[in-house]
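If you scroll down you'll find the structure; I have some questions about it.
Rather than the whole complex, this shows some of its chains in their spots.
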Amino acid sequence: MLVVMKPQATPEEIQAVCEQIQLLGFRAHPMPGAQRTAIGITGNNGAVDQENLEELSGVAEVIRVSKPYKLVSRDVKQEDTVIAFAGTNATIGGRDLAVIAGPCSIESREQAFAVAEQIARTGAQFFRGGAYKPRTSPYAFQGMGEEGLKIMAEIRDVFGLRIVTEALDNESLDLVADYADVVQIGARNMQNFSLLKRAGRARKPVLLKRGMSATLDELLMAAEYVMSEGNYQVILCERGVRTFADHTRNTLDLSIVPAVRRLSHLPIIVDPSHGTGKRNMVLPLARAAAAVGADGLMIEVHHQPDKALSDGAQSLYPEQFVELMDEISLIAAAVHRSLPRGITVAEPTTAWRR
Amino acid sequence: MLVVMKPQATPEEIQAVCEQIQLLGFRAHPMPGAQRTAIGITGNNGAVDQENLEELSGVAEVIRVSKPYKLVSRDVKQEDTVIAFAGTNATIGGRDLAVIAGPCSIESREQAFAVAEQIARTGAQFFRGGAYKPRTSPYAFQGMGEEGLKIMAEIRDVFGLRIVTEALDNESLDLVADYADVVQIGARNMQNFSLLKRAGRARKPVLLKRGMSATLDELLMAAEYVMSEGNYQVILCERGVRTFADHTRNTLDLSIVPAVRRLSHLPIIVDPSHGTGKRNMVLPLARAAAAVGADGLMIEVHHQPDKALSDGAQSLYPEQFVELMDEISLIAAAVHRSLPRGITVAEPTTAWRR
């Protein structure tokens, strides 16, 4: 159920409608738009008394939503969601393409800073790195934990890069949200509903990766879980799905980008590193992702891929990442978007070498 | 790495080897077999000094394990794992087929008892029901929580049925382990590694459902996560995988049963209810599962499927479940196994109707 307010509705009127919804035992989600505000209603198993709400002051109309998702839908919010980061000009979902780059895992301070420096030099604005790693084997490297988070926080201070990193469970989520700028929920946890709800109570944007065999509806419903708890800053991410095809680790499904754009106001980015699993495919598929209309890219970069503790085979060498940024700039221009470039920090090299 | 003890090795010798392994900074997992004990070593990222261990008293040989899994492997333990339940003759993994039946969700005391009574009458020995439900939509019925667990504990007392129910997160797992006889990890959580580790510290057997697009190796590695924490009572469960085929909700992959049997000592059961999603297919696929060599079946039964709050379309009517038990008895005999039958409780009907 959705309450659409009149363009001239006052903040007080919006507030009054929300209170009335809560009085009825439901939850109100005001979503301000450029023209007018819509208020999503959740928590109603059955029908809400529609007429009652329609007569409140400032209400334009009340719409029954037949789709299983509400808050993620363009019906609720027509304008694209743009996620901004305080103290920077970095955004996800706006005209600029967002590039999130870094190693699969944080392995040491030296490794993380060496990669981060290379990334900062290309003008990318986001740094990714795993502190808690979901590994198929219990005997594989599981990440540095909080120590890794601290290294990334230092990278933010030194290079000005915003930090994206994954939370694996409820226990680590709060810690991750403390240190990071974006909390990542991995593909294997896309339907870990308990974790999604907890992420919905975090105060940081959530990057939600598509599950290996998740349908479009399931991806949107997972985002709905986060939003239903009050966190509306969700970024979707295509990272390849599992099929019979054996020339890549996963099959990157770029058609989900226009499909999401049609149904939802949320930004969607593409991860060609996990999406292909092969270094030599990252560049062409990154170009394709930019061309199809993605809002950003997530790219694995390592200064010594052959020595990486995880996913080395799909990590770019730093010089390949520079080439990627150059090529993506051209594609971005062709689709009337831009890729912010330029050294963000004047003298990054000496600051951290102690 | 695997230490195989001599058949005549004493408990003291086994203990001494375990202590030596721990002294080296690793974890020892003694796995007693019919002939001799094998000791799995985990926690070793690199090579363990093999010669050192081979010279200890009672050691027959030390084997490097090249497969990614160790404790789940038949190399470590040749005999089938049989899970017994104190105070009953019920087992999972032995000669008897285990039948786990019940509603998708516990909806009320009346509903749960009505279904449980019907199940007990057929001689099935395990009752399933969801108290915490993983639902695609945040607005769908999420289960009764602890109240549902209490109802199931009462069902155990009244009907003598052992209880199987799902834990969704670390928070609920301890509670579930308190009330239930078997803790279920659902398909969507098969690679929720944090939850798997927690389940590995529970004192109850764990029923691990195959993820929707999990390979055989991934399923075995998920079991390895549980076992690596010291809980060796793991039951695997095939419940259908996601494919292009649209005549069923999932495609039931029965070939995984002989594949698991070849590689692992763990029992594997089949869930034809989720595996097909259609009531009229449950019976033929249950027969096929018994014929392929599964150690048991997991079947959704509801006394009023049309009124079920979840998964009604795949739940059997009680009389269909009786027919299923009759047909499975015949198949079990054909594959030289047995299906325990008979009223387990003398007068179950009056005991709970208050």
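Chains: A and B, in written order; residue numbering restarts at 1 for each.
As a convention for this text, contacts are C-beta pairs under 8 Å (C-beta built on N, C-alpha and C of every residue); 3 or more make two chains touch, one makes a residue touch a chain.
Note that the structure is a prediction, hence the values are computed from the model and not measured.
Colleague: Whole-complex copy count for this homo-oligomer, where the file places 2 chains?
Modeller: Copies in the complete complex: 4.
Keep this in mind: only the chains that are shown with their structure count from here on.
Colleague: So how far apart, in whole Å, are chain A and chain B when each is placed at the average of its C-alpha atoms?
Modeller: 35
Colleague: For chain A, which residues are in contact with chain B within the complex?
Modeller: 42-45, 68-69, 134-139, 141, 168-172, 188-189, 191-195, 197, 212-213, 217-218, 221, 224-225, 228, 242
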